[in-house]
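A protein chain is absent from this complex, but the other protein chains hold their places.
Moving on to chain A:
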Amino acid sequence: MSPYVLALLLFSLGLGTTMTFASSHWLLAWVGLEINTLAILPLMAQNHHPRAVEAATKYFLIQAGGAAVLLFAGTTNAYLTGQWDIQQAAHPLPIAIITLALALKLGLAPLHSWMPEVFQGLSLTTGLVLATWQKLAPLTLLLQIQPVNSPLLIFLGLASTLIGGWGGLNQTQLRKILAYSSTAQLGWMVLVLQFAPSLTTLAILVYIAAATATFLTLKLAKATSINMLAISWAKAPALVALTPLVLLSLAGLPPMTGFMPKWLILQELSKQELAPTATLAALTALLSLYYYLRLTYAMTLTMFPNNLAGTLPWRLPSHQLTLPLACLAIATISLLPLTPAALALVAL
């Protein structure tokens, strides 16, 4: 792609999210979301492969539909309450519609079906942008609406952790596994949204670090399926030794950083006297743990049968920057002791 067009698209991606972050008017929030949707489409379809174009088409239809419903709800709110401000108390009906529209944009269950197919059609870098950057703007809007529809949010959260865990169990393609993983993590974020929004912020930050580390690892190992993971140990042995810890951090296992948000969320849910909800969320996290363990097993803990010539691939010089991966992998593995500092950082 021409560097000028690439610069324009990346700038627009940043502009869209920034506009949604900075806006207090529903119309401008919608404009930011639409700019984001438009700008990522050529990035998704850039190699002009039919599968990539199919993924771009599906993504566009879903996001445009979600944005249209969001605009409709904003207009309905303006009709019912007389104002367009996002942070003012809104009428319950537009609140419910906005929550569902943002759930569609984020890929929360039961509105998650587009995620695996879209991720499967993308390169790992574009999938990374989709899983991290594109989640920020809708999540920001979800954080600001009040009064929230409590049963709806808890339903979306629990359904997402359940279906994100359950759906990923039968997958061998890594991008689909990461799509279901994204749904499950977003479910945790949405569960605690109405009780302690700072924990949602913490959860998305930790998820961005962990997901970026995972995507960059897979990109370096050039692995898009479990079979390809199995032969990647010879490409970067030190990285392959660390990846289990990164994956188990995504799963939320102590002593990795990924335990931090889950721990604090369970504590907050218990404080709100939602013990069954907390139990259910913890149990559904076990489902995702299983497929993360499967990836760990395939990559590091086992040497798959192979002939001698197949075990050592050519290691050509890689043009990938390794500094971001190194920093994020260490952050994902070892920042649990900084929990009090992290809490102070996100207590907005």
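Just so we're on the same page, a contact is a pair of C-beta atoms (placed from the backbone, for glycine too) under 8 Å apart; a residue touches a chain by one contact, two chains touch by 3 or more; residues count from 1.
Throughout what follows, contacts and distances are computed from a predicted model.
Student: Select, from "V-type proton ATPase subunit a", "Cell division control protein 11", "AP complex subunit sigma" or "NADH-ubiquinone oxidoreductase chain 6", the UniProt-recorded name of the complex's unshown chain.
Tutor: Checked against "V-type proton ATPase subunit a", "Cell division control protein 11", "AP complex subunit sigma" or "NADH-ubiquinone oxidoreductase chain 6": the hidden chain maps to "NADH-ubiquinone oxidoreductase chain 6".
Student: Pick from A:Ala56, A:Leu124 or A:Ala159: which residue touches the chain that isn't shown?
Tutor: Touches the omitted chain: A:Ala56.
Student: So that we can see where the missing chain sits, which residues of chain A does it touch?
Tutor: Residues in contact with the chain left out: 1, 5, 8-9, 12, 15, 19, 28, 31, 34-35, 38-39, 41-42, 45-46, 48-50, 52-53, 56.
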